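Handing you a structure now.
One protein chain omitted, others in place.
And now, subunit A:
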Amino acid sequence: MIELQNISKLYNTKNGEITAVNDVSLTIHQGEIFGIIGYSGAGKSTMIRLLNGLEKPSSGKVLVNGQEISSISGGKLRAARRKISMIFQHFNLLWSRTVEENIAFPLEIAGVKKEERAKKVKELIDLVGLTGREKSYPSQLSGGQKQRVGIARALANNPEVLLCDEATSALDPETTDQILDLLLDINKRLGLTIVLITHEMHVIRKICHRVAVMEAGSVVEQGEVLRVFQNPQAPITKKFVMQVSGSKESKDSIEQILKAYPTGTIVKLSFVGNKSEQPIIAQLIKEFNVDVNIVHGNISQTANGPYGTLIVQIDGDKQNIENALRHLDSLEIQAEVIELD
């Protein structure tokens, strides 16, 4: 569906050449939600703008839906852009237009007739849940509502790809979740390919199927979201995963429980998928005659299934503890003994 082949993008600035994107190759499949995560300045804004030709690569090819976006221009590029729509961090609505006029704007650009426009706008307003606000101006809407207008506007010309440029970064956590649910719903209902960039791992975890991690213009890691969560490789990925798995908090609680229970072993268990639903703790206590103290627990829902970590203190007879650990290994659960440094 989308293919980036050896993309590089250089900018000439007063302080010399800056490499925004450095030899990136990516493939994004039809119908998937693909996330690109990185801190600001990592090159993700440039990346997403390469996909609709707002930026041209210095070298490499960008293919979207079989069309080489990086080489077309003029009317061809404008026609292609109608099928690759975009939503923005700051919504970028026209303040001089009402909600329905904003949504009608891309239809006007595409030359759709007035009656048809009205029909389509009504449909879209229902789809994004803004019924009753048709005549409002953007200044009368909340951030979440503005982004809904942005999404409706982006869907007006039945696009094949939706690009989300930090679409939830200006929203509060609850509104972020609502907008993400809406995107997920659209992805399922319309089979739309979604590419999003973000600096929040929460967004990736909640809706993305696959993720690419960017640092200093390069993709340092990519793959299935669940796999990246369970087994992050690059240091920056580990940092991002920490954002949502709350490992920092648990360090404090481990210190506390170590003080309270200076004996025993601290073990971190990571579960993926259905294994997170097995009664492992009960098994340990019953079968191995050990005490199990829960220090910290956390289950995250990702688009590909649940992912959880549990930190426990196992105490009891030394032999029993060893047996228990061996049993955990046999369960295909990642068990890692943690010692405080």
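Points worth noting:
Note that in this section a residue touches a chain if its C-beta (ideal position, glycine included) is under 8 Å from a C-beta of that chain, and two chains touch if they have at least 3 such contacts; residues count from 1.
To be clear about the criterion, contacts and distances are computed from a predicted model.
Look at the chain that isn't drawn here: its UniProt entry, checked against "Aspartate carbamoyltransferase", "Fe-S cluster assembly protein SufD", "D-methionine transport system permease protein" or "Cobalt ABC transporter", names it "D-methionine transport system permease protein". Contact with the undisplayed chain is limited, among A:Arg81, A:Arg117, A:Lys206 or A:His296, to A:Arg81.
Between the chain not shown and the residues A:His29, A:Lys56 or A:His90, the one that touches is A:His90.
In the full complex, subunit A touches the omitted chain through residues 52, 54, 77-82, 84-86, 88, 90, 92-97, 105-106, 108-110, 137-139, 153, 157, 163.
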